[in-house]
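In this view, the complex is presented without one of its protein chains, the others remaining in place.
Per-chain residue numbering starts at 1, and chain names A and B are given in the order in which the chains are listed.
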Amino acid sequence: MRFNGLKKAAMAGLGAAIGAGFALTAAAETPKMGGILDFVVAGQIPSYDGHLETTFAMIHPIRPFYSLLIRVNPDNPSSPTDFVCDVCEGAVPNPTDDGKTYVFKIRTDVTFHNGAPLSSKDVKASFDKIAFPPEGIASARRTFFKMVDSITAPDDTTVVFKLKYASGAFIPAVATPFNFIYSKDDLDKHGYHWHEKNINGSGAFMFVQHQPGAFTEGKRYPGYHLKGKPYLDGFKAIEAPKMAIRLQAIRGDRAAIEFRGFPPKARDDLVAALGDKITVQESDWNCGLYFTPNHTRKPFDDVRVRKALTLAVDRWGGSKYLSQIAIVKTVGGIAFPNHPLAATKEELQQLAGYSTDIKASRAEAMRLLKEAGAEGLEFTLLNRAVDQPYKVVGTWLIDQWRQVGLKVKQDAKPTGPFFDSLRKSKDFDVSMDFNCQSVVNPLVDVSKFLGSAGNNYGQYKDPLMEDLYDKMNREGDPKKVRQYMRQYEKQALDEQAHMGLTLWWYKINPHRSYVKGWKIAPSHYLNQSLDNVWLDK
Amino acid sequence: MTVSQMPGPGMLDDVAVQRSWHGAAWKLIRRQPLGAAGLAVVLVMIFMAVFAEAITPFEPEANSFEFMLAPPDGQFWLGTDQFGRDIWTRIIFGARTALYVGFVAAFIGAGAGLVLGVGSAYFGGLFDLLFQRVMDVFMAFPLIILALAVVSILGAGTSNVIIAITIPFIPHCARVVRSSALAIREIPYVDAARAMGFSHRRIILRHMVPNVMAPFLIMLTTFVGQAILLEASLSYLGLGVQEPTPAWGLMLQGGAEEFAESAPWVAIFPGLAITLAVFAFNLFGDALRDVLDPKLRAR
Partner (left out) sequence: MYKYIVTRLLLAIPTLLGAALLVFILLRAVPGDICEIRLGGTGLYADPKQVELCRENIGLNDPLYVQFGDFVTGYLTLDLGQSMWTGQPIGYEIGLRFKLSLQVAIMATLVAVLIAIPLGTISAIKQNTWIDYLVRTFSIAGIAIPSFWLGIMIILGLLIGTQAWFGEAWMPPIEYVSPFEDPLGNLSQLIWPAVATGYRYSAVATRMTRSALLEVLREDYVRTARAKGLLEKIVINRHALKNAMLPVVTVITLEFAFLMGGLVVTEQVFNLNGLGRLFVDSVLNHDFTLTQQLVMLVVFIFVMTNLVTDIFYAWLDPRIRYS
């Protein structure tokens, strides 16, 4: 019990000499045991089955009950390449067999909350369910694992993934936080739907109760495999769909933190009101907000009109002002900003709509519109009826287009009808669009721009882009990959202006200063196991 | 209900055809001071809505971020919102949206209710029975739930909001009109008219409709207020009028609440506008009720 000793020493130091700076620092840095973390979540839990779901609203309350095979490093979650073992032993394995075989060693000290030990067969069963779901079982991330050929468990402590071809996308896919490790016994005994309504994980916390629409409660799992953790006695995830309530909850200390994100103005208000009782963490966010013209609708089949749409948008100005009221900020191209594969500022400025001279851009936009006979065009922007950032950015976008003479109305639809319009009826002029991924993996994330991609709604065919994407993913030389990425980007955003990027999201998490140990990640899906969070109260 | 309780044509004339304009105004102020105040506010609102462009120098939809969330001062009388848009301007233009939705929904809803209610009462029989059951079904839903359902089917936007608000109004008006019309139908002069061989149309238009005018007009004014409130509620839920169109309920949603502590003006003034408008329509409706039909005051 090394940890308790440290804590006692710290407490003694604190008691003996309040004035001693060292003791104080030590006390502040040493995790304290105990306490319940109250946090607010914007959405509702659809089901408890991570393999089936895609929403952060279930990750935040449910992820702490489960372990993963590997996860992003909780001490360095901002890195897109830093992964550590969770139920595996040692470091994340390097591939053998020309990058086609990964061998994971499974820890022997992991137990499920029902007391059963976790072994390689559980890992295999879980990933089989995700990658090769049996007939009749839905899996949301099946396509993530299309490079996987087979998963085997030769003995109790070994799991082997054999790939069809080497792929840099494999390890990030494994680290996806929805890949909960289930017990094979549960799957065998209760079937594949059992986990939708029941929880038996091996995570840092044990499920206590979930009141739909109200809250989810968890308590400390004493048998957690990372010794000394978790620090908290438990947590309570309170559902609060309105951002105003979530803010006020932190303001009035009804909750300590919210893990999705607030706009800067809200951060400023909280800091102004509460001073050093609030700590702010910020990060770029692996979510891009786009607008997608419907290429089958006139006049958006005309590249000049599409280009005018993107030229009219003042991204640098938007970054300055819009970023104060919406959860977006960073001007970027198609790849996650500041990633080695992302465009530099100079490269960006070569693209249509990224020039710092917005007057010239707008003049060009109006010229193109005139040329295409689409001056003063009236159309409707389809949007998702969610305030942050969709509706706020939509309202801003309409004003941007107004400045080149376009008359745009907004039609914000609730999530269901919104996707129905995008995917089934396809009855929109231009739609707000987005791409939100968990683990940063630009090579996979940018597939969004392919006309053939399942989550592309522009309805266009562009063989050049398909070709470039293919080459980029088979290329081993990072320099060449980067070149392909630039060509691909230029084609998508400029030459053909298939889609327009507004701004990348920007994650701001102001929280009560007594919450320690939680580090912001570039995604609201990541680093939510809560095992290293503690309360300094 | 007996005939004596129904307003005679003479009482209607009393309000409708006044001898001189200022004479009527003075009479209204003396007899119904609250109603007169309500009417005055309604008239001012209509004036503002019609001449919105002339009243304010600002555009209601243009963003100007350099004035983001500015507090009320000489330039922006009621401050600005998170897009730097002048709130006073958006309230004036919002009056246009509110009155448009309010009047259209009320007129169509009450009008359809009138036709259906009178028709149902006049023809009676199986039609009346079936019609009553259909009305029962609609009346069993809370207004907001029915409106929400319609909006989720049709999608948001001003015209769909009007439809969503109008549909639940129809049975409410039809019900009231029908019961008044039934009372008329039973009295001898309708039978006499029938015996004299007058057409259905003539009997309905000349005898029944005028006699259900009082409850109809009262329903109409109440509906305008209710429609404004419902529109605000739907817009607040994000299912009503859409940005950037200025609308009061919409102005209370999103940033208005989130930044309420540091910029309370964004949340306060649109709410006051809604309150004042609905208040005025209700005051006026109350006065109308007193004048047209003292017995109905209780409803």
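As a convention for this text, a residue touches a chain if its C-beta (ideal position, glycine included) is under 8 Å from a C-beta of that chain, and two chains touch if they have at least 3 such contacts.
These numbers were taken from a predicted model, which means no experiment stands behind them.
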item	value
Shown chains that the omitted chain touches within the full complex	A, B
Full-complex contact with the absent chain, from A:Phe434, A:Tyr460 or A:Trp534	A:Phe434
Candidates A:Lys121, A:Lys162, A:His190 or A:Arg251 - the one touching the absent chain	A:Arg251
Selected from A:Asn114, A:Thr296 or A:Thr415 as touching the chain missing from the view	A:Thr415
Residue of B:Ala36, B:Ile162, B:Leu217 or B:Ala267 touching the missing chain in the full complex	B:Ala267
Missing-chain contacts mapped onto chain B	33-34, 133-134, 136-138, 140-145, 148-150, 152-153, 225, 229, 232-233, 236-237, 249, 252, 256-257, 260-261, 264, 267-268, 271, 274-279, 282-283, 286, 297-298
Absent-chain interface as seen on chain A, which is shown	40, 44-47, 52-56, 136-143, 193, 196-197, 211-215, 236, 238-242, 244-245, 248-249, 251-255, 273, 414-421, 423-425, 433-436, 453-455
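FYI, only the chains that are shown with their structure count from here on.
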item	value
Chain A and chain B: spacing of chain centres that average the CA atoms, whole Å	46
Residue numbers on chain B that touch chain A, as the complex places them	61-63, 65-66, 68-69, 82-83, 152, 155-157, 238-239, 242-245, 253-255, 257-262
Residues of chain A that touch chain B when the two form their complex	242-244, 247, 251, 263, 265-266, 268-269, 272-273, 317, 320-322, 324-325, 385, 387, 391-392, 394-396, 398-399, 402, 409-414, 417
